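Here the complex is missing a single protein chain, while all its other protein chains stay put.
Going by the order they are written in, the chains are A and B; count residues from 1 in each one.
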Amino acid sequence: MTNALRLYMHYLSQSIRSQMQYRVSFIMLSFGHFLTTGIEFLAIASLFARFKHIQGWTLPEVAFLYGLINISFAFADAASRGFDIFGTMVKSGDFDRLLLRPRSTALQLAGHELTLRRVGRLLQGLAVFAWASYTLDISWSAPKIYLVLIAIFGGACLFIGLMVIQATIAFWTTESLELMNTMTYGGVETAQYPLPIYRTWFRKFFTYIVPLACVNYLPALAILERGDPLGFPIALQWCAPLICVIFLIIALQIWKIGVRYYRSTGS
Amino acid sequence: MPKITNRTSSFAIRSYIAVLSARFRTLLQYRAAAFAGFGTQLFWGLIRVMIFEAFYRSSTAPQPMTADEVITYIWLGQAFLVLIPYQGADPDVRAMVRSGNVVYELVRPTNLYFFWYSRAIAQRTAPGVFRALPMFITASLFFNLQMPPSFSATCAWLVSMLFAVLISAAITNLLSISLLWTISGEGLGVLLGSLTWLFSGIIIPLLFFPDWAQTAINILPFRYLMDIPFRFYLGHISPEQIWYHLPFQIAYLIALITAGHLILTRGIRRLVAQGG
Partner (left out) sequence: MPHIIVENLVKTFQIAQRQPGVWGALRGVMHRNYRQITALDGISFTIEPGELIGYIGPNGAGKSTTVKVLSGILVPDTGRCEILGRVPWKERIAHVAQIGVVFGQRTQLWWDLPVIESFDLLRDIYRVDHHQYAQTRDEMIAILDLESLLDIPVRQLSLGQRMRCDLAAALLHRPSILFLDEPTIGLDVVSKLAVRDFIKRLNQERDVTVILTTHDMDDIEALCTRVMVIGQGQILSDGPLENLRARVTTERRLIVDLEEIEDITDPDASVVLRDGHRVHLTFDPDRIATADLIARITAQHPVRDLFVENTPIEEIISRLYAENH
(Lines give C-alpha, C1' and ligand atoms only; values in the text may rest on other atoms or scores of the structure.)
Protein backbone atom coordinates (compact mmCIF):
# COMPACT_ATOMS: atom_id res chain seq x y z
CA MET A 1 0.00 0.00 0.00
CA THR A 2 2.70 2.49 0.96
CA ASN A 3 4.68 1.28 -2.01
CA ALA A 4 1.70 1.92 -4.28
CA LEU A 5 1.31 5.38 -2.79
CA ARG A 6 4.98 6.11 -3.40
CA LEU A 7 4.67 5.04 -7.01
CA TYR A 8 1.57 7.20 -7.38
CA MET A 9 3.50 10.19 -6.07
CA HIS A 10 6.31 9.47 -8.48
CA TYR A 11 3.78 9.36 -11.34
CA LEU A 12 2.31 12.68 -10.27
CA SER A 13 5.60 14.50 -10.01
CA GLN A 14 6.57 13.30 -13.49
CA SER A 15 3.20 14.26 -14.88
CA ILE A 16 3.55 17.77 -13.52
CA ARG A 17 7.03 18.07 -14.98
CA SER A 18 5.83 16.95 -18.42
CA GLN A 19 3.07 19.51 -18.40
CA MET A 20 5.39 22.27 -17.35
CA GLN A 21 7.16 21.87 -20.66
CA TYR A 22 4.15 23.44 -22.31
CA ARG A 23 3.77 26.39 -20.02
CA VAL A 24 2.06 28.80 -22.39
CA SER A 25 -0.56 26.30 -23.42
CA PHE A 26 -1.09 25.38 -19.75
CA ILE A 27 -1.72 28.97 -18.69
CA MET A 28 -4.02 29.57 -21.62
CA LEU A 29 -6.10 26.45 -21.07
CA SER A 30 -6.37 27.02 -17.31
CA PHE A 31 -7.57 30.51 -18.02
CA GLY A 32 -10.04 29.11 -20.54
CA HIS A 33 -11.42 26.69 -17.97
CA PHE A 34 -11.66 29.48 -15.43
CA LEU A 35 -13.57 31.56 -17.94
CA THR A 36 -15.93 28.83 -19.08
CA THR A 37 -16.95 27.80 -15.59
CA GLY A 38 -17.09 31.45 -14.52
CA ILE A 39 -19.48 32.20 -17.34
CA GLU A 40 -21.85 29.48 -16.14
CA PHE A 41 -22.02 31.13 -12.76
CA LEU A 42 -22.79 34.43 -14.43
CA ALA A 43 -25.83 32.80 -16.02
CA ILE A 44 -26.99 31.50 -12.64
CA ALA A 45 -26.54 34.94 -11.07
CA SER A 46 -28.60 36.47 -13.92
CA LEU A 47 -31.49 34.12 -13.20
CA PHE A 48 -31.41 35.07 -9.53
CA ALA A 49 -31.46 38.74 -10.45
CA ARG A 50 -34.79 38.09 -12.21
CA PHE A 51 -36.39 35.50 -9.92
CA LYS A 52 -34.78 36.48 -6.53
CA HIS A 53 -34.83 32.90 -5.13
CA ILE A 54 -35.46 29.26 -6.06
CA GLN A 55 -37.82 27.55 -3.63
CA GLY A 56 -36.48 29.57 -0.74
CA TRP A 57 -32.78 29.28 -1.62
CA THR A 58 -31.00 32.56 -2.34
CA LEU A 59 -28.06 33.14 -4.67
CA PRO A 60 -25.34 32.90 -1.96
CA GLU A 61 -26.80 29.61 -0.74
CA VAL A 62 -26.88 28.19 -4.25
CA ALA A 63 -23.36 29.57 -4.73
CA PHE A 64 -22.32 27.48 -1.72
CA LEU A 65 -23.66 24.33 -3.40
CA TYR A 66 -22.05 25.40 -6.66
CA GLY A 67 -18.63 26.03 -5.12
CA LEU A 68 -18.62 22.78 -3.18
CA ILE A 69 -19.47 20.54 -6.12
CA ASN A 70 -17.11 22.30 -8.51
CA ILE A 71 -14.17 21.94 -6.12
CA SER A 72 -14.84 18.19 -5.81
CA PHE A 73 -15.25 17.79 -9.53
CA ALA A 74 -12.07 19.73 -10.33
CA PHE A 75 -10.04 17.35 -8.15
CA ALA A 76 -11.68 14.27 -9.64
CA ASP A 77 -11.37 15.57 -13.17
CA ALA A 78 -7.66 16.32 -12.73
CA ALA A 79 -6.94 12.93 -11.17
CA SER A 80 -8.86 10.66 -13.52
CA ARG A 81 -7.54 11.73 -16.89
CA GLY A 82 -6.26 8.19 -17.48
CA PHE A 83 -9.78 6.81 -17.16
CA ASP A 84 -11.15 9.63 -19.25
CA ILE A 85 -9.03 8.81 -22.29
CA PHE A 86 -9.29 5.10 -21.65
CA GLY A 87 -11.51 4.47 -24.69
CA THR A 88 -8.78 5.58 -27.08
CA MET A 89 -6.23 3.60 -25.11
CA VAL A 90 -8.17 0.40 -25.65
CA LYS A 91 -8.64 1.16 -29.34
CA SER A 92 -4.96 1.86 -29.95
CA GLY A 93 -3.82 -1.15 -27.94
CA ASP A 94 -1.88 0.97 -25.46
CA PHE A 95 -3.77 -0.67 -22.63
CA ASP A 96 -1.78 -3.87 -23.30
CA ARG A 97 1.32 -2.08 -22.12
CA LEU A 98 -0.25 -1.55 -18.70
CA LEU A 99 -1.06 -5.25 -18.49
CA LEU A 100 2.59 -6.01 -19.14
CA ARG A 101 3.63 -4.28 -15.95
CA PRO A 102 3.54 -5.86 -12.53
CA ARG A 103 1.10 -3.36 -11.04
CA SER A 104 -2.66 -3.02 -10.84
CA THR A 105 -4.08 -1.41 -13.95
CA ALA A 106 -6.20 1.00 -11.92
CA LEU A 107 -3.12 2.38 -10.18
CA GLN A 108 -1.30 2.85 -13.47
CA LEU A 109 -4.27 4.64 -15.01
CA ALA A 110 -4.69 6.86 -11.98
CA GLY A 111 -1.04 7.81 -12.36
CA HIS A 112 -1.40 8.48 -16.05
CA GLU A 113 -1.72 12.21 -15.68
CA LEU A 114 -2.66 14.84 -13.16
CA THR A 115 -4.31 17.37 -15.42
CA LEU A 116 -3.11 20.67 -14.04
CA ARG A 117 -5.18 22.92 -16.25
CA ARG A 118 -8.25 21.85 -14.29
CA VAL A 119 -6.90 24.30 -11.76
CA GLY A 120 -9.06 26.82 -13.65
CA ARG A 121 -12.24 25.12 -12.47
CA LEU A 122 -10.79 24.64 -9.00
CA LEU A 123 -9.94 28.32 -8.59
CA GLN A 124 -13.33 29.34 -9.88
CA GLY A 125 -15.06 26.90 -7.51
CA LEU A 126 -12.97 28.16 -4.60
CA ALA A 127 -13.75 31.79 -5.45
CA VAL A 128 -17.50 31.18 -5.56
CA PHE A 129 -17.31 29.10 -2.39
CA ALA A 130 -15.39 31.83 -0.58
CA TRP A 131 -17.83 34.50 -1.72
CA ALA A 132 -20.78 32.38 -0.58
CA SER A 133 -19.24 31.66 2.84
CA TYR A 134 -18.45 35.33 3.33
CA THR A 135 -21.88 36.56 2.24
CA LEU A 136 -23.74 33.97 4.29
CA ASP A 137 -21.53 34.73 7.28
CA ILE A 138 -21.16 31.05 8.13
CA SER A 139 -19.95 30.44 11.68
CA TRP A 140 -17.12 28.01 11.02
CA SER A 141 -16.61 25.41 13.73
CA ALA A 142 -14.32 22.38 13.73
CA PRO A 143 -17.15 19.94 12.88
CA LYS A 144 -18.27 22.15 10.00
CA ILE A 145 -14.76 22.37 8.58
CA TYR A 146 -14.47 18.61 8.88
CA LEU A 147 -17.77 18.21 7.07
CA VAL A 148 -16.69 20.47 4.20
CA LEU A 149 -13.45 18.51 3.83
CA ILE A 150 -15.11 15.10 3.74
CA ALA A 151 -17.78 16.46 1.42
CA ILE A 152 -15.07 17.53 -1.03
CA PHE A 153 -13.24 14.24 -0.60
CA GLY A 154 -16.44 12.19 -0.95
CA GLY A 155 -17.44 14.19 -4.01
CA ALA A 156 -14.08 13.54 -5.64
CA CYS A 157 -14.47 9.80 -4.86
CA LEU A 158 -17.94 9.81 -6.39
CA PHE A 159 -16.85 11.45 -9.62
CA ILE A 160 -13.73 9.30 -9.91
CA GLY A 161 -15.96 6.27 -9.35
CA LEU A 162 -18.24 7.42 -12.17
CA MET A 163 -15.28 7.87 -14.48
CA VAL A 164 -13.97 4.42 -13.57
CA ILE A 165 -17.36 2.98 -14.50
CA GLN A 166 -17.31 4.96 -17.74
CA ALA A 167 -13.87 3.54 -18.54
CA THR A 168 -15.11 0.04 -17.70
CA ILE A 169 -17.88 0.37 -20.26
CA ALA A 170 -15.18 1.08 -22.85
CA PHE A 171 -14.14 -2.57 -22.63
CA TRP A 172 -17.45 -3.47 -24.25
CA THR A 173 -18.09 -0.50 -26.43
CA THR A 174 -16.46 2.84 -27.02
CA GLU A 175 -19.66 4.15 -28.54
CA SER A 176 -21.96 5.01 -25.68
CA LEU A 177 -19.54 6.76 -23.36
CA GLU A 178 -21.20 10.11 -23.90
CA LEU A 179 -24.12 8.92 -21.81
CA MET A 180 -21.91 8.83 -18.74
CA ASN A 181 -21.44 12.59 -19.09
CA THR A 182 -24.98 12.96 -17.85
CA MET A 183 -23.79 11.65 -14.51
CA THR A 184 -20.48 13.51 -14.31
CA TYR A 185 -21.07 16.88 -15.94
CA GLY A 186 -24.82 16.44 -15.54
CA GLY A 187 -24.25 15.63 -11.88
CA VAL A 188 -22.30 18.85 -11.41
CA GLU A 189 -25.09 20.82 -13.09
CA THR A 190 -27.72 19.10 -10.98
CA ALA A 191 -25.90 19.60 -7.70
CA GLN A 192 -25.62 23.33 -8.31
CA TYR A 193 -29.26 23.66 -7.25
CA PRO A 194 -30.94 22.33 -4.09
CA LEU A 195 -32.32 18.81 -4.44
CA PRO A 196 -35.99 19.54 -3.59
CA ILE A 197 -36.52 21.52 -6.82
CA TYR A 198 -36.29 18.32 -8.89
CA ARG A 199 -38.94 15.73 -9.63
CA THR A 200 -39.13 12.70 -7.36
CA TRP A 201 -37.68 10.06 -9.72
CA PHE A 202 -34.78 12.36 -10.52
CA ARG A 203 -34.10 13.06 -6.84
CA LYS A 204 -34.16 9.36 -6.05
CA PHE A 205 -31.73 8.62 -8.87
CA PHE A 206 -29.22 11.15 -7.56
CA THR A 207 -29.63 9.99 -3.97
CA TYR A 208 -29.81 6.21 -4.06
CA ILE A 209 -28.17 5.18 -7.34
CA VAL A 210 -25.61 7.92 -7.84
CA PRO A 211 -25.27 9.28 -4.30
CA LEU A 212 -24.72 12.86 -5.37
CA ALA A 213 -26.98 14.29 -2.66
CA CYS A 214 -24.65 12.78 -0.05
CA VAL A 215 -21.75 15.06 -0.93
CA ASN A 216 -23.60 18.23 -1.64
CA TYR A 217 -27.18 18.80 -0.56
CA LEU A 218 -27.05 16.89 2.73
CA PRO A 219 -23.79 18.30 4.12
CA ALA A 220 -24.79 21.78 2.91
CA LEU A 221 -27.98 21.56 5.00
CA ALA A 222 -25.89 20.89 8.09
CA ILE A 223 -23.44 23.69 7.39
CA LEU A 224 -26.07 26.25 6.40
CA GLU A 225 -28.29 25.08 9.26
CA ARG A 226 -31.34 24.77 7.05
CA GLY A 227 -34.35 22.56 7.51
CA ASP A 228 -34.80 19.69 5.10
CA PRO A 229 -38.21 19.48 3.36
CA LEU A 230 -37.24 15.97 2.21
CA GLY A 231 -36.88 14.79 5.83
CA PHE A 232 -33.58 12.92 5.76
CA PRO A 233 -32.24 12.13 9.27
CA ILE A 234 -29.91 14.82 10.64
CA ALA A 235 -27.19 12.25 11.44
CA LEU A 236 -27.03 11.39 7.76
CA GLN A 237 -26.09 14.97 6.94
CA TRP A 238 -22.89 14.53 8.92
CA CYS A 239 -21.66 11.22 7.54
CA ALA A 240 -23.25 10.93 4.11
CA PRO A 241 -20.08 11.86 2.17
CA LEU A 242 -18.42 8.65 3.32
CA ILE A 243 -21.00 6.65 1.38
CA CYS A 244 -19.24 7.85 -1.77
CA VAL A 245 -16.01 6.19 -0.70
CA ILE A 246 -17.94 2.92 -0.79
CA PHE A 247 -19.23 3.92 -4.20
CA LEU A 248 -15.65 4.24 -5.45
CA ILE A 249 -14.70 0.85 -4.01
CA ILE A 250 -17.64 -0.77 -5.80
CA ALA A 251 -16.66 0.99 -9.02
CA LEU A 252 -13.14 -0.43 -8.75
CA GLN A 253 -14.60 -3.93 -8.34
CA ILE A 254 -16.63 -3.46 -11.51
CA TRP A 255 -13.43 -2.30 -13.20
CA LYS A 256 -11.81 -5.63 -12.33
CA ILE A 257 -14.64 -7.45 -14.07
CA GLY A 258 -14.00 -5.31 -17.13
CA VAL A 259 -10.29 -6.15 -17.15
CA ARG A 260 -11.13 -9.85 -16.87
CA TYR A 261 -13.49 -9.55 -19.83
CA TYR A 262 -10.87 -7.73 -21.87
CA ARG A 263 -8.28 -10.39 -21.21
CA SER A 264 -10.60 -13.15 -22.38
CA THR A 265 -11.70 -11.40 -25.57
CA GLY A 266 -8.72 -9.20 -26.37
CA SER A 267 -10.82 -6.93 -28.51
CA MET B 1 -15.31 38.33 -50.12
CA PRO B 2 -13.20 35.78 -52.02
CA LYS B 3 -14.01 34.82 -55.57
CA ILE B 4 -15.62 31.45 -56.11
CA THR B 5 -14.76 29.88 -59.41
CA ASN B 6 -16.97 27.31 -61.03
CA ARG B 7 -14.52 24.54 -60.48
CA THR B 8 -14.15 25.40 -56.82
CA SER B 9 -17.86 25.39 -56.21
CA SER B 10 -18.45 22.05 -57.89
CA PHE B 11 -15.50 20.60 -55.98
CA ALA B 12 -16.84 22.06 -52.76
CA ILE B 13 -20.26 20.56 -53.38
CA ARG B 14 -18.82 17.18 -54.20
CA SER B 15 -16.67 17.20 -51.09
CA TYR B 16 -19.67 18.35 -49.08
CA ILE B 17 -21.63 15.34 -50.30
CA ALA B 18 -18.71 13.00 -49.68
CA VAL B 19 -18.20 14.21 -46.12
CA LEU B 20 -21.94 14.24 -45.47
CA SER B 21 -22.34 10.64 -46.57
CA ALA B 22 -19.26 9.58 -44.60
CA ARG B 23 -20.71 11.24 -41.50
CA PHE B 24 -24.05 9.54 -42.07
CA ARG B 25 -22.37 6.19 -42.31
CA THR B 26 -20.33 6.77 -39.18
CA LEU B 27 -23.41 7.87 -37.29
CA LEU B 28 -25.32 4.82 -38.45
CA GLN B 29 -22.52 2.47 -37.58
CA TYR B 30 -22.21 3.85 -34.12
CA ARG B 31 -25.84 3.37 -33.32
CA ALA B 32 -25.11 3.15 -29.61
CA ALA B 33 -23.40 6.54 -29.83
CA ALA B 34 -26.46 8.00 -31.52
CA PHE B 35 -28.71 6.65 -28.76
CA ALA B 36 -26.26 7.86 -26.13
CA GLY B 37 -26.17 11.32 -27.63
CA PHE B 38 -29.94 11.41 -27.69
CA GLY B 39 -30.14 10.21 -24.09
CA THR B 40 -27.58 12.75 -22.97
CA GLN B 41 -29.39 15.66 -24.54
CA LEU B 42 -32.71 14.49 -23.16
CA PHE B 43 -31.18 14.42 -19.71
CA TRP B 44 -29.70 17.92 -20.01
CA GLY B 45 -32.98 19.24 -21.32
CA LEU B 46 -34.81 17.75 -18.35
CA ILE B 47 -32.43 19.29 -15.82
CA ARG B 48 -32.79 22.72 -17.41
CA VAL B 49 -36.58 22.43 -17.63
CA MET B 50 -36.83 21.41 -13.97
CA ILE B 51 -34.63 24.31 -12.90
CA PHE B 52 -36.74 26.83 -14.81
CA GLU B 53 -39.98 25.31 -13.54
CA ALA B 54 -38.69 25.73 -10.01
CA PHE B 55 -37.77 29.34 -10.68
CA TYR B 56 -41.20 30.09 -12.10
CA ARG B 57 -42.83 28.41 -9.08
CA SER B 58 -40.78 30.67 -6.81
CA SER B 59 -41.64 34.05 -8.30
CA THR B 60 -44.63 35.79 -9.76
CA ALA B 61 -42.66 38.79 -11.01
CA PRO B 62 -43.11 39.40 -14.75
CA GLN B 63 -40.40 37.72 -16.82
CA PRO B 64 -39.17 38.36 -20.38
CA MET B 65 -40.61 35.02 -21.48
CA THR B 66 -43.40 32.78 -20.19
CA ALA B 67 -42.59 29.41 -18.63
CA ASP B 68 -44.05 27.58 -21.65
CA GLU B 69 -41.94 29.62 -24.01
CA VAL B 70 -38.80 28.88 -22.03
CA ILE B 71 -39.53 25.15 -22.07
CA THR B 72 -39.96 25.12 -25.84
CA TYR B 73 -36.81 27.22 -26.16
CA ILE B 74 -34.83 24.74 -24.03
CA TRP B 75 -35.96 21.74 -26.08
CA LEU B 76 -35.15 23.50 -29.32
CA GLY B 77 -31.70 24.14 -27.91
CA GLN B 78 -31.28 20.43 -27.14
CA ALA B 79 -32.56 19.42 -30.57
CA PHE B 80 -30.24 21.78 -32.43
CA LEU B 81 -27.26 21.55 -30.09
CA VAL B 82 -25.08 20.71 -33.06
CA LEU B 83 -25.33 24.35 -34.15
CA ILE B 84 -23.01 25.28 -31.30
CA PRO B 85 -19.45 24.66 -32.46
CA TYR B 86 -18.57 23.51 -28.97
CA GLN B 87 -16.23 20.74 -30.03
CA GLY B 88 -14.28 23.45 -31.81
CA ALA B 89 -12.43 22.70 -35.01
CA ASP B 90 -13.18 20.01 -37.56
CA PRO B 91 -11.64 16.86 -36.02
CA ASP B 92 -10.24 15.76 -39.38
CA VAL B 93 -8.46 19.07 -39.87
CA ARG B 94 -7.15 18.85 -36.33
CA ALA B 95 -5.70 15.41 -37.08
CA MET B 96 -4.17 16.68 -40.33
CA VAL B 97 -2.47 19.58 -38.59
CA ARG B 98 -1.14 17.31 -35.85
CA SER B 99 0.31 14.80 -38.29
CA GLY B 100 1.60 17.46 -40.67
CA ASN B 101 -0.47 16.02 -43.51
CA VAL B 102 -2.09 19.40 -43.87
CA VAL B 103 0.55 20.33 -46.47
CA TYR B 104 -1.07 17.88 -48.88
CA GLU B 105 -4.24 19.93 -48.66
CA LEU B 106 -2.35 22.73 -50.39
CA VAL B 107 -1.86 20.54 -53.44
CA ARG B 108 -5.60 20.31 -54.10
CA PRO B 109 -6.76 22.14 -57.23
CA THR B 110 -9.31 24.12 -55.28
CA ASN B 111 -9.99 26.95 -52.95
CA LEU B 112 -9.02 25.44 -49.62
CA TYR B 113 -11.30 27.69 -47.62
CA PHE B 114 -14.45 26.49 -49.36
CA PHE B 115 -13.27 22.93 -49.33
CA TRP B 116 -12.96 23.04 -45.55
CA TYR B 117 -16.09 25.13 -45.25
CA SER B 118 -18.16 22.52 -47.05
CA ARG B 119 -16.80 19.92 -44.69
CA ALA B 120 -17.78 22.08 -41.74
CA ILE B 121 -21.32 22.42 -43.08
CA ALA B 122 -21.52 18.66 -43.47
CA GLN B 123 -20.31 18.26 -39.91
CA ARG B 124 -23.06 20.59 -38.72
CA THR B 125 -25.90 19.09 -40.76
CA ALA B 126 -25.30 15.33 -40.73
CA PRO B 127 -26.31 14.80 -37.09
CA GLY B 128 -29.53 16.64 -37.83
CA VAL B 129 -31.40 13.52 -38.83
CA PHE B 130 -30.26 11.40 -35.91
CA ARG B 131 -30.24 13.95 -33.16
CA ALA B 132 -32.44 16.89 -34.05
CA LEU B 133 -35.40 15.01 -35.46
CA PRO B 134 -35.82 12.36 -32.72
CA MET B 135 -35.31 15.00 -30.04
CA PHE B 136 -37.80 17.29 -31.70
CA ILE B 137 -40.44 14.55 -31.96
CA THR B 138 -39.85 13.19 -28.45
CA ALA B 139 -39.94 16.62 -26.85
CA SER B 140 -43.11 17.62 -28.68
CA LEU B 141 -44.85 14.36 -27.74
CA PHE B 142 -43.80 14.11 -24.11
CA PHE B 143 -42.13 17.27 -22.88
CA ASN B 144 -44.27 20.16 -23.90
CA LEU B 145 -42.33 21.39 -26.92
CA GLN B 146 -44.92 23.51 -28.70
CA MET B 147 -45.41 24.11 -32.41
CA PRO B 148 -44.86 27.54 -33.98
CA PRO B 149 -47.95 29.75 -33.71
CA SER B 150 -48.25 30.48 -37.43
CA PHE B 151 -47.07 29.50 -40.88
CA SER B 152 -45.19 32.75 -41.30
CA ALA B 153 -43.38 32.17 -37.99
CA THR B 154 -42.32 28.75 -39.28
CA CYS B 155 -40.98 30.30 -42.48
CA ALA B 156 -39.06 33.00 -40.62
CA TRP B 157 -37.63 30.31 -38.32
CA LEU B 158 -36.51 28.11 -41.23
CA VAL B 159 -34.81 31.00 -43.01
CA SER B 160 -32.95 32.10 -39.91
CA MET B 161 -32.02 28.47 -39.15
CA LEU B 162 -30.46 28.13 -42.59
CA PHE B 163 -28.21 31.07 -41.84
CA ALA B 164 -27.55 29.75 -38.35
CA VAL B 165 -26.07 26.62 -39.96
CA LEU B 166 -23.94 28.70 -42.34
CA ILE B 167 -22.67 30.97 -39.55
CA SER B 168 -21.96 28.02 -37.28
CA ALA B 169 -19.94 26.34 -40.02
CA ALA B 170 -18.03 29.58 -40.63
CA ILE B 171 -17.09 29.74 -36.95
CA THR B 172 -16.05 26.08 -37.02
CA ASN B 173 -13.91 26.80 -40.04
CA LEU B 174 -12.30 29.78 -38.35
CA LEU B 175 -11.38 27.49 -35.45
CA SER B 176 -9.99 24.86 -37.83
CA ILE B 177 -7.90 27.46 -39.60
CA SER B 178 -6.58 28.93 -36.37
CA LEU B 179 -5.11 25.52 -35.55
CA LEU B 180 -2.37 26.33 -38.07
CA TRP B 181 -0.98 28.39 -35.19
CA THR B 182 -0.74 25.62 -32.62
CA ILE B 183 -0.92 27.40 -29.32
CA SER B 184 -2.86 30.53 -30.15
CA GLY B 185 -5.23 28.31 -32.11
CA GLU B 186 -6.08 26.30 -29.01
CA GLY B 187 -6.51 29.51 -27.05
CA LEU B 188 -8.86 30.99 -29.62
CA GLY B 189 -10.82 27.73 -29.52
CA VAL B 190 -11.30 27.98 -25.77
CA LEU B 191 -12.23 31.66 -25.92
CA LEU B 192 -14.65 31.39 -28.84
CA GLY B 193 -16.07 28.24 -27.27
CA SER B 194 -16.95 30.07 -24.05
CA LEU B 195 -18.37 33.04 -25.90
CA THR B 196 -20.66 30.97 -28.13
CA TRP B 197 -21.71 28.87 -25.17
CA LEU B 198 -22.80 31.90 -23.22
CA PHE B 199 -24.12 34.22 -25.92
CA SER B 200 -25.96 31.80 -28.20
CA GLY B 201 -28.73 31.05 -25.73
CA ILE B 202 -27.89 27.42 -24.97
CA ILE B 203 -27.32 27.97 -21.23
CA ILE B 204 -30.20 30.36 -20.63
CA PRO B 205 -32.40 32.31 -23.05
CA LEU B 206 -30.53 35.53 -23.73
CA LEU B 207 -33.35 37.76 -22.53
CA PHE B 208 -32.72 36.54 -18.99
CA PHE B 209 -29.35 38.24 -18.88
CA PRO B 210 -29.39 41.63 -17.16
CA ASP B 211 -30.71 44.50 -19.22
CA TRP B 212 -27.34 46.27 -19.24
CA ALA B 213 -25.79 43.21 -20.93
CA GLN B 214 -28.34 43.13 -23.75
CA THR B 215 -26.51 45.70 -25.91
CA ALA B 216 -23.33 43.62 -25.91
CA ILE B 217 -25.33 40.48 -26.66
CA ASN B 218 -27.05 42.17 -29.57
CA ILE B 219 -23.78 43.24 -31.14
CA LEU B 220 -22.23 39.75 -31.09
CA PRO B 221 -23.07 37.28 -33.88
CA PHE B 222 -23.65 34.35 -31.53
CA ARG B 223 -27.33 35.05 -30.89
CA TYR B 224 -28.00 34.20 -34.53
CA LEU B 225 -26.99 30.60 -33.82
CA MET B 226 -29.95 29.91 -31.54
CA ASP B 227 -31.64 32.76 -29.80
CA ILE B 228 -33.02 34.66 -32.81
CA PRO B 229 -34.12 31.56 -34.77
CA PHE B 230 -35.80 30.13 -31.67
CA ARG B 231 -37.63 33.34 -30.93
CA PHE B 232 -38.93 33.36 -34.50
CA TYR B 233 -40.14 29.83 -33.86
CA LEU B 234 -41.92 30.92 -30.68
CA GLY B 235 -43.46 33.91 -32.37
CA HIS B 236 -41.66 35.92 -29.74
CA ILE B 237 -40.29 38.03 -32.58
CA SER B 238 -42.87 38.78 -35.25
CA PRO B 239 -42.14 37.08 -38.60
CA GLU B 240 -41.82 40.41 -40.48
CA GLN B 241 -38.77 41.12 -38.35
CA ILE B 242 -36.91 38.62 -40.53
CA TRP B 243 -36.31 41.53 -42.92
CA TYR B 244 -34.50 43.29 -40.11
CA HIS B 245 -32.45 40.29 -38.96
CA LEU B 246 -31.63 38.70 -42.30
CA PRO B 247 -29.22 41.45 -43.43
CA PHE B 248 -27.37 41.08 -40.13
CA GLN B 249 -27.07 37.33 -40.53
CA ILE B 250 -25.75 37.77 -44.05
CA ALA B 251 -23.33 40.49 -42.98
CA TYR B 252 -21.95 38.34 -40.14
CA LEU B 253 -21.62 35.39 -42.49
CA ILE B 254 -19.66 37.45 -45.02
CA ALA B 255 -17.49 38.92 -42.28
CA LEU B 256 -16.69 35.50 -40.80
CA ILE B 257 -15.92 33.98 -44.19
CA THR B 258 -13.71 36.90 -45.19
CA ALA B 259 -11.85 36.78 -41.90
CA GLY B 260 -11.37 33.02 -42.21
CA HIS B 261 -10.15 33.41 -45.75
CA LEU B 262 -7.61 36.08 -44.82
CA ILE B 263 -6.29 34.08 -41.89
CA LEU B 264 -6.04 30.96 -44.01
CA THR B 265 -4.00 32.80 -46.64
CA ARG B 266 -1.59 33.94 -43.95
CA GLY B 267 -1.52 30.50 -42.38
CA ILE B 268 -0.62 28.90 -45.70
CA ARG B 269 2.12 31.43 -46.30
CA ARG B 270 3.47 30.63 -42.88
CA LEU B 271 3.24 26.89 -43.49
CA VAL B 272 5.03 27.14 -46.81
CA ALA B 273 7.74 29.37 -45.31
CA GLN B 274 8.37 26.78 -42.61
CA GLY B 275 8.56 24.07 -45.22
CA GLY B 276 5.83 21.97 -43.63
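Operating definition for what follows: a contact is a pair of C-beta atoms (placed from the backbone, for glycine too) under 8 Å apart; a residue touches a chain by one contact, two chains touch by 3 or more.
Model, not experiment: these values are computed from the prediction.
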Task: Candidates A:Y11, A:F83 or A:Y198 - the one touching the absent chain - done: A:Y11
Open item on the list: On subunit A, where is the contact patch with the chain that was removed from view?
Closed with: 3, 6-7, 10-11, 14, 17-19, 21, 93-94, 96-97, 99-104, 108, 263-267
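The definition used in the following text is that only the chains that are shown with their structure count from here on.
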Task: Complex contacts: residues of subunit B adjacent to subunit A - done: 30-33, 35-37, 39-40, 43-44, 46-47, 50-51, 53-59, 61, 63-64, 183, 186-187, 190-191, 193-194, 197-198, 203-204, 208-210, 213
Open item on the list: Show me the residue ranges of subunit A that touch subunit B in the complex, using the header's touch definition.
Closed with: 24-25, 28-29, 31-33, 35-36, 39-40, 42-43, 46-47, 49-56, 173, 175-179, 181-182, 186, 189-190, 193, 197-199, 202
